[in-house]
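Take this structure, written in structure tokens, and hold onto it; I'll ask about it next.
Removed from the display is one protein chain of the complex; every other protein chain stays in position.
Here is subunit A:
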């Protein structure tokens, strides 16, 4: 019997995905070789955009800032998420209440998070003045030496809950028998964490880390509202540089060249994830079947 649905059922999804995701994906490559001010008709520009982008000190600085944000963001988020996930995985009452509250930042839009911290970090009316500590009452967002650190912290505040959830789920799948065996062998809590929890979380660590790394290419909206790239370009990370180049300086060609770099790095990181965790996915799917 040759049953099965008509392939036409997949057509609406394919058309929408094709037109608004795949075509732009190809389009960003094409536009990176064109000059376009966003209003008139695009014209060919050859490799000019790429040459300009590579020579542009602002864009080069943006690459460096993105690398810094990625590295420091990872060093802040990964350990905190892992520990919070492990901590909230146990099903005691008060830890479950904590987990409910930990989740709150995930409800906020990036714009809301940015405005909240702008208020909170205000040197005159923010939390620094509340506690009356000069150390805290600094111009956090106005000082080029501090702003990137603030961005790292605020990004962590928004995204750590998500990664903690991933780790919580991962820890809860570790068979309890492993811990019982370790306890019988006399392993303390630290030894159990190092020799059972961490190795068992291998795939969660890979997934979460990749999402963090790819995510650092996409923190556009949060940084845009929080600092708009300032002060003096101190937080002008790559996606922000792309937006400002395209939609503020009306150089869509050079913006597209930056976009291509973002796509390439994002895809490379994601494919890396697939490599590392692909085998595991097959297994767990078979178990479930």
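Throughout what follows, a contact is a pair of C-beta atoms (placed from the backbone, for glycine too) under 8 Å apart; a residue touches a chain by one contact, two chains touch by 3 or more; residues count from 1.
Just so it is clear, contacts and distances are computed from a predicted model.
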{"item": "Name of the absent chain as recorded in UniProt (options \"Respiratory nitrate reductase subunit gamma\", \"Transmembrane protein\", \"Formate dehydrogenase\" or \"Carbohydrate ABC transporter permease\")", "value": "\"Carbohydrate ABC transporter permease\""}
{"item": "Residue, one of A:45, A:78 or A:214, that touches the chain absent here", "value": "A:214"}
{"item": "Missing-chain contacts mapped onto subunit A", "value": "1, 3-7, 9-10, 12-14, 16-17, 19-25, 27-28, 30-31, 36, 38, 42, 80, 83-84, 87-88, 90, 92, 95, 98, 100-112, 115-120, 125-127, 129-131, 157, 161-162, 165-166, 169-170, 176, 179, 189, 203, 207, 211, 214, 217-218, 220-221, 224-225, 239, 242-243, 246-247, 252, 255-256, 259-260, 262-263, 266-267, 270-271, 280-281, 284-285, 288-289"}
